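One structure below.
With one protein chain withheld, the remaining protein chains of the complex are depicted in position.
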Amino acid sequence: MASNDHQANVSVQDMIAKQKGKKGKKRIEKSIPVILFIIASISVLTTFGIVFTLIFETFEFFQRVPFFDFLLGTEWLPFSNNEPLFGILPLIAGTFKVTLIAVVVAVPFGLASAVYLSEYASDNMRRVIKPVLEVLAGVPTIVYGFFALTFVTPLLQQFIPELKIFNALSPGIVVGIMILPMIASLSEDAMSSVPNSIRDGALALGATKLEVAVKVVLPAALSGIMASIVLAVSRAIGETMIVSLAGGSTPRFDLDMTDSIQTMTAYIVQVSTGDAGYGTTIYYSIYSVGFTLFLFTLLMNLLAHVISKRFREEY
Amino acid sequence: MVQLKVNKQTASPLAPFKSNQESTENKIVYDTRQLNLWYGNHHALKNIDLAIKENEVTAIIGPSGCGKSTYIKTLNRMVELVPSVKTSGQIIYRDRNILDASYGVEELRTKVGMVFQKPNPFPKSIYDNIAYGPRIHGIKNKKILDGIVEQSLRGAAIWDEVKDRLNENAYSLSGGQQQRICIARALAIEPDVILMDEPTSALDPISTLKVEELVQELKQNYSIIIVTHNMQQAARISDRTAFFLNGEVVEYDKTDTIFSTPSDKRTEDYISGRFG
Partner (left out) sequence: MKYVDHASVVKRMGSRMIVNKIFKALFFLATLFALLALGLLFYRIFIQGIGYLSLDFFSNFGSRFPEKAGIKAALIGSLWMMAVVAPVSLILGVGSAIYLEEYAKKGKINDFIRMNISNLAGVPSVVFGLLGLTIFVRALALGNSILAAGFTMSLLILPVIIVSSQEAIRAVPKDLREASYGMGATKWQTIARVVLPSAIPGILTGGILALSRAIGETAPLVVIGIPVIIQFLPENLLSQFTAMPMQIFDWAKRPQEAFQSVAAAGIIVLMMFLLLMNSIAVFIRNKFQRRY
């Protein structure tokens, strides 16, 4: 065994003691948390930035358009030459139609996938399907929009001849496909976190897997599933490119799914790609629409937060 | 659990491992006075009085949850990593109370090295692991670092096994080797005291033996405080043993005495395997 020969050298402790005189280390230790706190507060500043921007410009908008005309008006005709009308309801109707169709598509398929993945699928199957869902979630929305416009709409027209080129149905279905992975993976997380002991209890009594899934797992994971649906709805409301490409730009206050529509997001895009000058009423109107959109999604996100908070308390 | 019936016959064969300088009393390195510690409302250490001697191996034994790990982590104030820890009392180390707020933890830990339960080398090369301590304390000279690395690895009796692979990741070593790398890493800043928190609990018997032999070697230059779950280990390697129970020191004495003629009934029950 080696002998300890550190008496021969200069002691390491002495060398360390010499370094101690330097002040830099202490200053770094003190300043780093401050710098990091400033960086971390940028996310908060972003939120404030969004809220104040929207409020400020929307306020400007309401100097020109009466608040109740905006809130209750059933006609959105901003580009009209003689008398522009800014009633938000047709845009909300457009967003509502697309969201409704998306939910009708995404919830059954998403939940069925979640049940399959969490209750039935083998590990190998899961290893194949989950990455596919991830890829599906990572496809840019512009690609989905193109798909809706050039494939889904012509396909649907073969079954529904009266379907217009721009309509609510096709983008609705594609938005549904877009939010499907979100519902599937978040719901699967919720179901997988149901303790196995609960499942085993039911299985030991002779229940089939389906009965366990429907009567035991689904109720136990219900709030997690609800939260995933609410979050997906929020995404559908805010989705922009699919509806811009395939939905059209005709704001209508009705429930017709086959005709051209306009959503809140698509209106913002329409104005942005046009040449509405800075400071015009139309310019400010995109902020008022953006603010409305923001409130809708914020509400959904808070709702999802409340639901999933209850979920966490259950176990 | 190994049943160990301890009496004078079984205790004495272990004696050759120990230094024969017990007649000359060593200086006190750590003097703990009326130490109390709370995790929130849980009173984890109660009125601890313990004087730990220089150049000795002091073993701390006791059942799980008795506070022995908490105590050793208080000696280099690692216990402060747990939020909501409160202490009272004093721990005098080299004439200064380390529990005093003015005592810098970094300075303390530079003098008091620690080896942990599970080998925890950094996911870096063997060389970088050993050089970590000197580097964070500002030693950058490559030649000096080379010297420190070799000396520390020799000190931890692992130089011959790793000298040709210093640039390999420390995770390529076996668990026992990793633990000796961790000891070498602690030696690299030439600490005064080495704290060992159940250093062999994750190791196989042969690696354990190597670490135990190493502890015996290191005692000549360092004061060593070792927490162990294994009473035979305490009997084999330590000069003094403290028995902790429910956050109190039940008995603290020469290891021979503790294992042959314990004065407290609870100590006797524990070392004879009646609980723990």
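We call the chains A and B, going by the order they appear; numbering starts again at 1 in every chain.
Quick note on the criterion: a residue touches a chain if its C-beta (ideal position, glycine included) is under 8 Å from a C-beta of that chain, and two chains touch if they have at least 3 such contacts.
These numbers come from a predicted model, not from an experiment.
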Residue touching the undisplayed chain, where the options are A:Asp14, A:Glu211 or A:Asp254: A:Glu211
Sole residue of B:Lys68, B:Arg185, B:Lys210 or B:His229 that reaches the chain not shown, by the stated touch rule: B:Arg185
Hidden-chain contact residue, picked from the options A:Leu72, A:Val143 or A:Ile160: A:Val143
Interface with the undisplayed chain - residues on subunit A: 25, 28-29, 32-33, 35-37, 39-44, 46-47, 49-50, 53-54, 57, 108-109, 112-113, 115-117, 120-121, 129, 132-133, 135-136, 138-147, 149-151, 177, 180-181, 184, 206, 208-211, 231, 234-235, 237-241, 244-245, 265, 268-269, 272-273, 278, 286-287, 290, 293-294, 297-298, 300-302, 304-305
Residue numbers in subunit B that touch the chain omitted from display: 76, 78, 81, 83, 105-110, 113-114, 116, 118, 120-124, 132-133, 136-137, 171, 182, 185-186, 189
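We adopt the following convention: only the chains that are shown with their structure count from here on.
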Inter-centroid spacing, subunit B versus subunit A (mean Cα positions, whole Å): 53
Touching residues (chain side subunit B, partner subunit A) in the complex: 107, 110-111, 134, 137-139, 144, 147-148, 151, 154-155, 157, 159, 188-190, 217, 220-221
Residue ranges of subunit A touching subunit B (in the complex, touch as defined): 1-2, 4-6, 9, 11-13, 15-16, 19-20, 22, 25
